[in-house]
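Shown below is the structure under consideration.
Every protein chain except one is present and positioned as in the full complex.
Let's look at chain A:
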Amino acid sequence: MEKTLSALPSLLSLEPGAKLAAASRLGALVRGITELASKQKQMRECLVRLIYCEMLGYEASFGYIHAIKLAQQGSLMEKRVGYLAVSLFLNESHQLLLLLVNTVLKDLQSTNLLEVCMALTVASQLFPPEMIPAVLPLVEEKLQHSKEIIRRKAVLALHKFYLIAPNQVQHIHDKFRKALCDRDPGVMAASLHIYLLLIKENPDGYKDLTGSFVTILKQVVGGKLAVDFNYHSVPAPWLQIQLLRILRLLGKDDPVTSEQMYDVLDESLRRAEINHNITYAILFECIQTVYTVHPKADLMEKAATCNGKFILSPKNNLKYLGLKALTYVIQQDLNLVLQHQMTIIECLDHSDPIIKRVTLELLYRITNAQNVTVIVQKLLEYLRESKDEYVTISLVGKVAELAEKYAPNNEWFVQTMNAVFAVGGDMIPSDIPSNFLRLLAEGFDDEVEDKQLRLYAVNSYLALLEKDQVQYPQRFLQVMSWVLGEYSYLKTETKPEDIIEKLHCLLGKCSVSSETKAWILSAITKLFRLTLNVKVLPEVLQSYGNSMDSCLRQCSFELKQLVENREIMNTVLPLDASCDDIVVDASLSFLDGFVAEALGHGAAPYKPHHQRQEEKLSQEKVLNFEPYGLAFVTSPQASSVTGRQSPAGLSIGSEISCNSTEAGIKDSNSLKLDGVKKVWGKEGYLRKRESKVEALASLGSESETTTDTSSKTERTATVSEEEQEKQQLASSLFVGLGSNNLVSLMGKPQSSTQKVWRKSKIVEGQNGHEKAMNAQKTIVPHPPQIPNLMDNVGERCSLFQESKAMPLRKTSSDSAEVPTEQPAQGYDRSWTPSNNLKTIKAMPSASKEPFSGLFADGNFDIIQPANCRSAFEAHDQISGLAPSLPEEFAQHAHSKLELLCANENIALFSCKIWKEDCLLIPLFITNRSSVEVHNATVNFALTDELQTSESTDFPFPVVQSQTTVKCHLCLQMVNPCTQVLLTGHLTYQLESSHCTQEEFTLILFLIDFIRPLKLTTEEFGHLWLSLSNDVKQNLSFAPNAPEALSSALHTLQKELKLHIVDIIGTEGIIACQLLPSTPCLLHCRFHGGILSVWLRSPCSVLPDCMLYECQKVMQNVQL
């Protein structure tokens, strides 16, 4: 090939090392490219070399445009290189990509197969979400192409589109089904990529396909595919694995679906016998699938044997995977770990750090209170050796978690955490130190033990600070200084001056960052409340009183003021009250006078930053240079909205107008708190502790060994010393894993976020009550089983009995107390409809009694078949028990009263009342039985989106037979979303029987919370400028009549409860607000059959949601 020959010398000279030569060559290329722009063949050569140059790390952006040009203009062979260069040079966000859209469109329509292939390849590699609508129809069309290679590529392109913009391909889901049934196995295999994604998101929606997937897998395993698909004589392994993954998702927690796949899983396990990597790959997936779907004993046994093959294999790759599968498998069956314990011990000292690490991961999963010391020690050893930042962060978190959960005593806990801070260094995530400090500050309920723990921490830190030469990480120093500042008073034998002196020394070190210095300064401030000796003070003030760092400066000034004024010092920094809240005037109202005075002197009123920016922009703006932004459907909030339809029929061009500055301001007006752990809440941590657990401190872990392991040690009594060491390690590692019952008691360690040690502080208020209810609900059906479990597990289990069972018992008694607290209130709310007195008598009460008698003493929840509901409803209509809305509610706009849930004893009705300031949800509880219902409590569980100013609990001590009581809930929406579920439950007691619980759900829509916002045109203008989040969208709108705009706006007004501010010519402005008070402004312009809507709001999500509602309304109008 002449190309390669001619290229040889020049390419060789491009090898790095000869950097100068390469740079000059690069210069020659620049010249060459511009000169030869017309000669495409040479251009192709140049581009190939350019790709190579860029791979070597040289800047080649000058050639990008030529790559695009070549893809556009070149003949086939140049096009191929052009496309390749484009796909290697550019990425999704590159601006030049816009120039490629037309080329791709043209090539997609080409009759030449190769051109179509290239276009599909590049589309699936490069296209950003906003360009997808342009090519989507053409790609869709290709699904019907006669060549399977094109169909396959089209399916894969759609897969990629689905990945980056799921909403845009929603309407073609049925076409995916067609691809799944394609006559070419390659196309079918490609469609599985999409199905894997779809099923991962919504396994329930595709259960009907289980049969098809099983059949396909059966055929593949049975070798029915063409030999072409074989890989090392294994039939289509990639396809098999993809199917196994899909089946895993489908069969999870679903016995019926799992039933269908047992056969084929068994078959797969059997077939994979050839000793080749690819069969092991299939086996690995098989094992995972078997342990994920609904368990079947003999399959699991077979899978476990297979897993043994992995672990015992001499090949490191297989060993690694075996251990990995084990971490997965032990969630179901802890005994497998015991089988392989010796291998695990060996792997702990494996020469390959990766295998070591996966073994530690396994140990982390099997940690319990008895082996925690050994395992944490192993983890810390590994941490000390590891240099990788990522590994350190994840392991440090795990050690801290284990230490908090299972610490046997205070000393160990503090020491372990010290090691964590020392090893983790400054990579440590910030939540670990703050959690630790919170634990110290919050304490648990034993005052003496709290003091001991704190004193121990103080002692250990003083000892650490004694050492002169050691440098501690910043976070560790911060923890130390906080603890010393807060709890030094506990250590009476050391004078505070000495500690101050030590901290002062630390302050002088240059290795200490200024953030840490601020921590130390505040610790010193706290220590000064203990002493009147202010010897060091002048020195501190001198060095930091004029520090360049404003934070340190402020600290030192505070210190000065506080030392001078002891009274303030004692109120601001009280002893041992770090959890208390200090009341401050957050609105800074004491400055009002100052502000008023300044305004009086002619100062400009304060404007928030984004508003200033906005005004500046609006003055400058003449032409609209806004680039195409993201298509609105792909915004993250939008994709999470359920039930959102594809806008393909509606949107012609969608855009978010955002020039760079505006995008920058978005969301900046609110503090971003998600992801930030809240350590010091508004209420502090001094909530009432309703229950407490004894710490698991009194635990001698090493002395105990399980029966399993001790029997093993006996057998191997004569082994070498080294072996014995390993055995010992094994017995300390695997202690407490012998019985399955223990597993269920422990729960899955990785999923439990609630720490067991010193835990079970039930959050007071509604939350606590809810938990208590749940606890009560779960404990009631099972009481006889608990002693059984204990018998099996024996003594060692008593810990868990204490930690788990005690709070449950406590809380259940708590919950019983709750209703009695507010009896008077409960009575106020009860309400009897006046018109049903007669019908009560007429009701045949006898027919109901057997029912209530049957269920009255049952310990179970009564499950009401779905179809009974309507029957009950009908019954209610007849008996007249269905309540009617009282006058106070009926005057507002409201929906029809609906039955939420019902059984033979009780019925719940509700509706929506759209009041001006809130959405009112009244709830009517009708006692249908012939006896009184006691302790009825309604509890609403509010999601983050909703808020209410009142309590969400409504207790009714007594509900008379055949009467109705009511309560109501005022709701507002804090975080906009198109649809939110309001769930709640009703618990009640019939006579003296157990509590019964009924759950109910209400669907609330965004529109329920939208109210008109009455504004004048001027006010609208002002508000418009001050809002920063906006969304633009064009809606196609059929009638092109002059009054079309106003009719459209009035429809919107009617359907969405908006307020039309003004209509001028072809433009209209509308305002609305989301309760409680988030305004949303709409600006509509109508031209040529297209209604362009522009929305603005201070909240970033609201415009998206409103736009969606508008789209829905407009779509309905057109239909």
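As a working rule, a residue touches a chain if its C-beta (ideal position, glycine included) is under 8 Å from a C-beta of that chain, and two chains touch if they have at least 3 such contacts; residues count from 1.
Here, contacts and distances are computed from a predicted model.
UniProt names the one chain left off this complex as which of "Trafficking protein particle complex subunit", "Auxin-responsive protein", "serine--tRNA ligase" or "AP complex subunit sigma"?
For the chain missing from the view, the UniProt record says "AP complex subunit sigma".
Which is it among A:208, A:228 or A:1018 that touches the chain not included here?
A:228
Write down which of A:91, A:233 or A:960 is the residue touching the left-out chain.
Of all options in A:91, A:233 or A:960, contact with the hidden chain holds for A:91.
Would you mind spotting which of A:24, A:144, A:212 or A:317 touches the chain that isn't drawn?
Result: among the candidates, A:317 touches the missing chain.
With the missing chain put back, one of A:114, A:181, A:505 or A:893 would touch it. Which one?
The missing chain is touched by A:114.
Of the residues A:152, A:610, A:912 or A:985, which one touches the chain left out of the display?
Once the missing chain is taken into account, the touching residue is A:152.
List the chain A residues touching the unshown chain?
Residues 4, 7-8, 11, 16, 41, 48, 51-52, 55-57, 75-77, 80-81, 84, 87-88, 91-93, 114, 117, 121, 124-125, 149, 152-153, 156-157, 159-160, 163, 186, 189-190, 193, 228-229, 231, 236-238, 241, 245, 277-278, 280-281, 284-285, 315-317, 319-321, 351-352, 354-355, 357-358, 390-391 of chain A touch the chain that is not shown.
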